[in-house]
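Yeah, one chain of the complex is gone here, protein chain that is, but the others are all in their spots.
Moving on, here comes subunit A:
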Amino acid sequence: MMRADLELIYDWVPEGAHVLDLACGDGELLETLANNKGVTGYGLEIDHDGINACVARGVSVIEHNLDDGLSSFCDNSYDQVIMTQALQALRRPDKMLDEMLRVAEEGIITFPNFAYWRHRVHLGLRGYMPVSKSLPHAWYDTPNIHLSTFNDFEHLCREKGLMIVDRAVGVGDHQGHWKSRLWPNLFGEIAIFRVRRR
């Protein structure tokens, strides 16, 4: 059983696609895609345990810091670039979005939605930086330096002239619930986007 946001992404990756998985973790998504859909490609990761887990399961993984960009990957060399739960930890998420859509025509991105209602309660009513399942760190040691919301990301995509193919809400109690479909920026804990170059 995969993480809920990975289940969703799994459905969005076409059979036989060549993909790049940025921050691929333990390689579970790539392995499942390879076994069931004949998907090929590489994972990039910096976490040592994640890299080991990938190697142990036969997933091709490259130790690579995403802040160094994707310059070693050629234009249009992949069908999709996937990046789960890493956008918010990058030095320049906007530049990475450019890079992703240089390397592939389509990108799948997930990140914690800072405008989730619980986060709003933390900050708006209690006056503290939010700490939650999706944002488990304290403000001083968090790797998440560029937090954003559904609205922020859509705004960035509009500015860059990108097409939003799909948008979904992942993880949390409200997944698939009518409220999160209707008001994702308020009730969606994890934002999932599928974007494409025009």
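In this text, a contact is a pair of C-beta atoms (placed from the backbone, for glycine too) under 8 Å apart; a residue touches a chain by one contact, two chains touch by 3 or more; residues count from 1.
The criterion applied here is as follows: contacts and distances are computed from a predicted model.
Going by its UniProt record, the hidden chain of the complex is named "Homoserine O-succinyltransferase" among "Homoserine O-succinyltransferase", "Spore germination protein KB", "Heterodisulfide reductase subunit C" or "Thiazole synthase". Across the entire complex, the residue among A:L6, A:I51, A:V81 or A:A104 in touch with the chain not shown is A:I51. Residue A:Y42 is the one among A:Y42, A:F111, A:F150 or A:F187 that touches the chain not shown. As for the chain not pictured, it touches subunit A at residues 40, 42, 48, 51-52, 54-64, 72-74, 77.
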